[in-house]
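Every protein chain of the complex appears in place save one, which is left out.
So, chain A:
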Amino acid sequence: MEKQELPLWKKLNFFKSKETAQNGWSQVVADDRNAETIYRKRWNYDKVVRTTHGVNCTGSCSWKIFVKDGIITSENQQTDYPSTGPDMPEFEPRGCPRGASFSWYVYSPLRIKHPYIRSQLLSLWREALTKNNGHLVKAWGSIVEDQDKAKQYKEVRGKGGFVRAEWQEVNEIMSAMLLYTIITYGPDRIAGFTPIPAMSMVSYAAGSRFLSLLGAPMLSFYDWYADLPPASPQIWGEQTDVPESSDWYNAGYIIMWGSNIPMTRTPDAHFMTEVRYKGTKVVAVSPDYAENVKFADNWLPVNPGSDAALAQAMTHVILKEFYVDKQEKYFLDYAKQFTDMPFLVLIEKEDTVYTPGRFVRASDLGLAVNKGEWKPVLWDALQEGPAIPKGTIGQRWDSTGQWNLKMENESGEALSPLLTFLGLEDEQICVDLPEFTEGGTGIVKRGIPVKFIMKNGKLLRVTTVFDLMLAQYGVKRNLPGQYPIDYYDEQTYTPAWQKKHTNVETELVIQIAREFAQNAADTLGRSMIIMGAGINHWFNGDTIYRAILNLVILTGCQGVNGGGWAHYVGQEKCRPIEGWGTVAFARDWSMPPRLQNATSFFYFATNQWQYETHSMDGLKSPTVTKSRYSHPADYNVLAARLGWMPSYPQFSENPLQLSTKAGQAGAETSEQVISHVVEKLKDKSMSFAVEDPDNRKNHPRGLFVWRSNLISSSGKGHEYFLKYLLGASHGLLSEPNEELRPEEVTWNNAPPEGKLDLLVTIDFRMAGTALYSDIVLPAATWYEKTDLSSTDMHPFVHPFNPAINPPWEAKSDWDIFKSLAKAFSTIAKEYLPEVQQDIVAVPLMHDSPGEIAQPFGKVLDWRKGEVEAVPGKTMPNLVMVERDYKEIYNKFTSLGPLLEKNPVGAHGIAFPVKEQYEELKKSNGQITVPGVAFGRPAIETARQVAEAILTLSSATNGKLARKAWEDAEKKTGMELKDISAGRAGEKFTFKDITVQPRQVIPTPVFTGSNQGNKRYSPFTTSIDHLMPFRTLTGRQHFYIDHEIMLEFGEAMPVYKPTLSPVLFAGKEHNPLTAGKEIVLRYLTPHGKWNIHSTYQDNLHMLTLFRGGPHVWVNHRDALQADLKDNDWVEVYNRNGVVAARVVVSHRMPRGTLYMYHAQDKHINVPGSSITGQRGGTHNSPTRVHVKPTQCIGGYAQLSYGFNYYGPIGNQRDIYVAVRKLKEVAWLED
């Protein structure tokens, strides 16, 4: 090595003459270049590690992390993805600036380095422990049952005061809380919230496994985020299944609808730009001139929330031009085989009014078939009469193994479904169809052809879904009724009609609809709609989606590569789903876990139900006289009672004490215990907790949050959370609305504030939720742990590998919950050593026999005596589950015995895994400690968990994929094994996927297949291999006949306007206006410099835009309120206030304000002059609205599934006032 000159001698070069040029303007530095080594060393590394980011961005990009001397220096994109094949662009490299800045967090000031506890709580705890002679459970009780003491630490939440804690002490406090709550109120009063398993499966499973073993509910996220499109289960019986991004390249025509591709799917956007070079046309539907609009050939600038109107008009055009004027054979064949269009619907007559009713079933025709109530019929043109086709939900459960979409009737004879009765009708009648506009609701009467069927002396009027559709859409066929004359007649649902709502030019709509369908006809289904949160987060997001999805189903695009919907919101696809689902919910030890839909949970726990402003009477269909209830909470109670939805906290009593009490009353067998519980519910000596949610006995007590920023990022109704759930300072400006009270829920005039006794957050970033928590635990970052990641966007399963060990006192989520499980079990040995009998109420589940529990979509309420109360049939199922609290740790760290006997599976596919269980004993090792876990496969480390997940899943284990296809063959009678045959010998290990990304193995637990390197696209198995959709008819549904769907006029896709504006109501605290203000719609789309609340506080990202909270406003709106660019403003309504800088831009539509999701309040947020508090989060002005139709359950595809169905936490139908913040106070003194 060259000898280094000492700095001082070098400095003396100053006196030397320097070589100059350009008349002295330039010179050679009289110094060596060693100063540069400091920068060069900054990027040196001695180790490269493959990992990824778990931030629910859907990217799941594989990254290289560079490490030097045990310090992470930087990250870079991996480029070794397997090829997509010839004539295709590749996946590599994937990544975006957000991910590339992640390593900043590792050593940043925001990093949580140690366990923390709020000092007030710690003092109270130590004092209580002394007073109670070290009795942990009594000590906890003495704090939380003493209102003053509880208030002491609850009211200072969010106000700092954290002190460092010892792991042992916080584990003790958490265990004391858990045991006290379990013994006093029940394990169902504790809950866990963590979202998106796919973004780090092991970490999700850590807490959910622990809590499931306790019997504590896990809260859903997909519906709560309002990312779940309820239209998907409604139409397809599938939570969400979408194409990977490379399939965009197969499309011939793309509409980007409410999805800002380059901004929110950054690593995938290139497929959209590349396919344009192939000649694919790209259209953008967006209210603002969004980033993606510049790629579009046409821009449809739609009014926010009116997208359904646009889609309805396009449907009108397609039906008219491709189904009626010209009969496009490809479309019609598709519609007959793969949709419910030919199915028969009863027309109901009351007085002189005809309305569409429910599907006609085999049982209606008196046909003696098994499960006839669940076999809808169609009209066979060959036999000229009604016929039962294969593939309906009835065949799914009648165990004949003939559940498929062959064009055959039940006896195997060919059939040809008739689409319309026109020309064969017995009568032409006019049906009443509901119409919803901004001005109110109305009825349109339109003619349809009906056929008569005589049964038992009763005349049944029937028609087809297709005939009803044409009436609904106003496609004229010389039938009586109010049909529009042409496209320019402003009646529902013509292109001219839509312009009133959307403000998009009539001609443009006709053109795009025509092009979209013609492309589909020419390419046999390669028209695609890439859609997303922008159009989904509305109260009526489901009708918007159904209207849009019409377009891809009517044109035969769904289930075709390059076609169909491409809906992207969160990172939903957990590819190794069966293994993960087993480990995550401890299904290897006990069944069933408690899984709660979060929207209901938070709606009641944060008392948003007391602040309703929209009566359901105003939202019902005009074809019914009265809605069942006025208040949405009542529908939720009904849903809990009839077993439609889960409802935890469960009953007004501790579920652990029920069997003891039943025993005292003489019950001996478990059946007797169950019927004792049913009796208690019937005689009302015990109620559902949701019927009295503010009772101190009934509300949730403990909440664990990990991998999430619940309070700031997804807490719609942020201020309600602060007030009711946490008891902290809040900025709520509204008052409970006593005029709109539910009938079925006890109203409390002084509901408890600070319901949670303990909020625990596990995170690496001191953001909103951590700041409001009582205990904060330091989590390992994505560069410090072992885990698994997958996504919808690509077909790979990626590993997380630790580049360094977790620094400071941080630990991986798995290790954190493991150490808590250990402490808890040890303490439980002393305080709760006896085995407990827990009674778990489980809803009627989708993909289980529960989905055929309540026939005909009729609501029969046992409480009203309309039907007998039968668990698992007319009410939730009741299951006894043993809980041995001293064994939690042993069970947590080993794979339990149920895997030896029960099959594992998902989505109705199941297969035995005994062989894999034995294999895991060898690969993971066995537990050697005597006890329940002795000899079982170990899952003590995150790595062992990852191996278990990969081994037990069909997408990552070829042997299991084969077994899964065999199970599908057994159910459908189709030949399917070949699909994965080529990959039967493959089994992914953690090491394999660390070496190079591997494409998953095709499996029937998902609806598409990537056989032979085909790009993954959903429902291709249904179209190519005739596996039915998991719906009532086994086909895609245009028509949904549940009673409550009819009540709200949503049997068919409709246009419904957004909820009417409510800025303030009644006697609320409307702040006096000091200057000019404007009222705008309040939307929170996803931003450019953040992924949810992550990265927005990262120094790199803060430098790229305004460096703090900001809102976007149109320049003319700004002028009206005297706002200049970069002014500070206050944005407020009855729900709260947020302060931000205003970005004045002509890209924005008038009348709408954007505050990009998710702006937290720990960076550069000033005080609000209205509340005197720090100016809120982007969720301060929001709240959720619960939609009754999304509470339906126990009925085919509308049966409950965790993160599958249930009301979405929509927050978009909101308005705010905006005014200039005259004085900016930072509240620092």
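In this text, a residue touches a chain if its C-beta (ideal position, glycine included) is under 8 Å from a C-beta of that chain, and two chains touch if they have at least 3 such contacts; residues count from 1.
Note that in this section contacts and distances are computed from a predicted model.
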Identity of the absent chain, which is to be given by its UniProt protein name, from "Amino acid-binding protein", "Dihydroxyacetone kinase DhaL subunit", "Nucleoside ABC transporter membrane protein" or "Respiratory nitrate reductase, gamma subunit": "Respiratory nitrate reductase, gamma subunit"
Absent-chain interface as seen on chain A, which is shown: 6-8, 11, 14, 18-22, 24-33, 36
